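Dropping the structure in here first, questions after.
Excluded from the complex is one protein chain; the other protein chains are retained at their positions.
Letters A and B name the chains as they come in the text, with residue numbers starting at 1 for each one.
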Amino acid sequence: MSETVTLTIDGHEVTVPRGTTILEAAKTIGREVPHYCYHPGMSSPAMCRLCLVQVEGAPKPMPGCVTTVMDGQVVHTESEQAKADRQGVLEFYLVNHPLDCPICDMSGECDLQDYVHEEGREHGRSREPKRIFGRDDFGGDVLFYGDRCVMCTRCVRFMSEVEQDHRLTVVERGNRSVIDTFFEEGLEGTNWHGNIVDICPVGALVSKDFLHKARAWDLDHTPSVCTSCSQGCNIDLHTRDNLVQRLKPRENLDVNGWWMCDEGRHNYEWINKGDRIEAPLVRDSGASKAVGWKDALTGLLAAAGALDGAKIMAVASPLASNEDLGAFTGLVEAFGGGDTVYRSARAESEVVLKGFPTLARRKDLAANVHGADLMGATRVGGDDANGGLDDIAGHRGVILVLGDALADQDESFGSDAALYVYVGTHMSEATGNAHYVLPVTTFAEQEGTFTNLDGRVQRFWPGVEAPGMARPAWFVLGAMVAEMTEGEGARSAADAFAQLAGSVQAFGGMSYDDLGTRGAVVNETVSLAGD
Amino acid sequence: MSDVPFKNLGWAGNTGEFDLSEDEVRGDDFVGDRPAHGGHASGSATMPYMLAEKNPEATLFEGEYQERFEKILTRYPDKQAALLPTLSLAQELRGYVSPESMDRVAELLELSPAYVRGVTTFYTMYNKRPVGRHLVQVCTNISCNLCGADEVLDAFLKYTDTELGETSEDGGFTIIEAECLAGCGFPTCVQINSRYFENVTPTEVPKIIEHLKSEGDS
Partner (left out) sequence: MAYPYVSDKEVRILSTYFGDPKQRHLDTYVERGGYKALEKALGMGADDVVNIVKDSGLRGRGGAGFPTGLKWSFMPKDSSRPHYLLCNADESEPGTFKDRELIRWDPHQLIEGCLIGAHAIRAQHVYIYCRGEFFETTQVLARALEDAYAKGYAGENILGTGHTIDVTVHAGAGAYICGEETGLMNSLEGKRGEPRVKPPFPAAVGAFGMPSTINNVETLCAIPHIVTNGGEWYKQYGTEKSPGTKLFCVSGHVNKPGNYELPLGFPLQELIDDVCGGVRDGNALKAVIPGGSSVPIINAEEVSRCTLDYEGCVEVGTMLGCASVIVMDETADIVKQVRRMVDFYAHESCGQCTPCREGSAWTAKIMRRIENGEGTEEDLDMLMEVTQKMVGTTICVLSDSVAAPVQSSIEKFRDEYLALIRRGERVGAA
């Protein structure tokens, strides 16, 4: 028996591995057969009956999600019969579905809206009163609008097969069946329940955090990487009005499958915080003055030149991108070299997603701890990301800080320093004594890469505009380094990464083109072009 | 058929051309006493009766009931398969399956409470609320319907002074409709707790109610 099967789908010849389902085979030629209950990350109950396709020779329509392909099979997903079958099933879905579109969060990204618009009847024929379930608070971040539910049971199966904490169930049977938890137990204490909102094909399960916040069609999607721990889940930033409205996981089978944890999902408000440093600040006779970049960098270069063998102490941040860290360590070198430390919060234990065990909420609670390590920075301080800076606080030489909020330090930090440069996003007590404050961008406002705990380098893109005059750290620090070493400053993030690839052995041979949207692991031959 | 006289007094199905006592038809003598500990393990999963006496606070499980529970477990390859017999056993003791009962059964069988709730609510026979001493289920499906089941149902409601699905004031009777009880040759078929009452007509209903009140329960 050969390893592949050749069949015909909608007139196209398709060759796929033996054991592939018709639905997956259709995907390979770009044909998305409508479906609800099927999801590649879970079991296939074939109960939504939406993926019924016509198979020549079969006595009745076959569910594409579980029917495996056979040599010589002729499948029609778009024939009159197949469309009529689908229209018939869609009509049943609308019998009890409420006309909630004007008030439903899912509007604009709803599989029922889309399918009915494409192929449904113009008018529903049911004149009977609809069954009512009402709204139920499932606990955690989830609200359940029972009337909208299409009973695909993706949520039930996610909790029982993927999170493996069987919290949801179908209660009752027949037309009286509804999704529910064990009475008041709800979803409290689970760590991945946000995913059920993602996989719900309609607006039955919605996020409380996102409730009535923004319309789906107003949102821009930008591919990015979650920064809440070192797993590096691929995500999308959903933005509107230059604010991040929510985070959604992005599929990457090598990192996070189709999922992300609740902690990471809800940790985005900090990106929207106002009160940013919007211009470079120079301290001049006790007062801070906002200046332009040229003046700031010129002044800083002069101050650097005036130093005479002063010792350099540097603090980096595990939330900075590889490119930012590369430029920062380059700056430390250009100043004469010195030790770079970083602090990072750490949890006591991992939280593994049992049904997809390569995914976990990791102990290191920042995205680029591995990147910082690869650049030669040393970790200091406690698991609460505090402490470890006693030597630096009163240092008399040069203090360079990138990104660390210095939240545990007081206004005496750096008061004795010959030169104290703070490169970051927000002011604090501890930045008061900085001679130069340079405003930079967060990961959401720039292009760059993070290195996850497995050494996978992953790209992210800017989803919001930087405030005021804030610029990427790799750009401004790179320009300084170029001046100090008579080199070339990187003009783009790709350039900055290429420079890294040249100087840090782990990144050797990598380029942005290689990384694509799926990333690649350090020290491994990169052979795939990304998509 | 509703006019053919009964040959046995226990409403155990009109015996037509046979001359049988109620016990002979039901097989009570043959079955004898069924011990609470379940008897032979092969039948231990089927014993649950619907008893008139119920104790919502009964322990799950102790004594002979614990023995029966353990026998049940031996008949299946895993604990999950023992779920239906265990729920029935809990209902035998407590009269209905409350959230606490679901939780306890989940604990005993190492399942999640939400899962147990999903299974319990799927099946009609698990009472989700307390019921009267006698749960009267009148079949109104087609074969009995053709032979006057609606009138029998109305008679039960009238003579117990209850609403459909509700329990009578004295806690004695809960009346509900049932789907086909597989007694179609003996219309109308009524199940009261664990006993079948067959060839029931509206005139028989008050006699049945008196009979139940005087007798206690099976």
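What we mean here is this: a contact is a pair of C-beta atoms (placed from the backbone, for glycine too) under 8 Å apart; a residue touches a chain by one contact, two chains touch by 3 or more.
Small disclaimer: the values here were computed from a predicted structure and weren't measured.
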Problem - Left-out chain, listing which of the shown chains it touches - result: A, B
Fill in the blank from the handout: Which of B:147, B:175 or B:208 touches the missing chain? It is B:147
Exercise for the section: Kindly state which of the options B:37, B:75 or B:128 is in contact with the chain not pictured. Expected result: B:75
Fill in the blank from the handout: For chain B, residues touching the missing partner are 1, 13-18, 20, 24-27, 29-32, 34, 39-43, 45-50, 75-85, 87-88, 109, 118-119, 122-126, 140-143, 145-148, 178-187, 191, 194-196
Handout entry: Interface with the undisplayed chain - residues on chain A
Key = 45-50, 52, 59-61, 63, 66, 85, 88-89, 91-93, 95-96, 125-126, 128-129, 131, 150-151, 170, 172-177
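Following the convention adopted for this analysis, only the chains that are shown with their structure count from here on.
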Problem - Rounded Å distance between chain A and chain B, as computed from the means of their C-alpha atoms - result: 55
Completion exercise
Within the complex, chain B is touched by chain A residues 160, 165-173, 180-183, 185
Completion exercise
The answer for chain B against chain A in the complex is residues 99, 102-103, 111-115, 117-118, 121-122
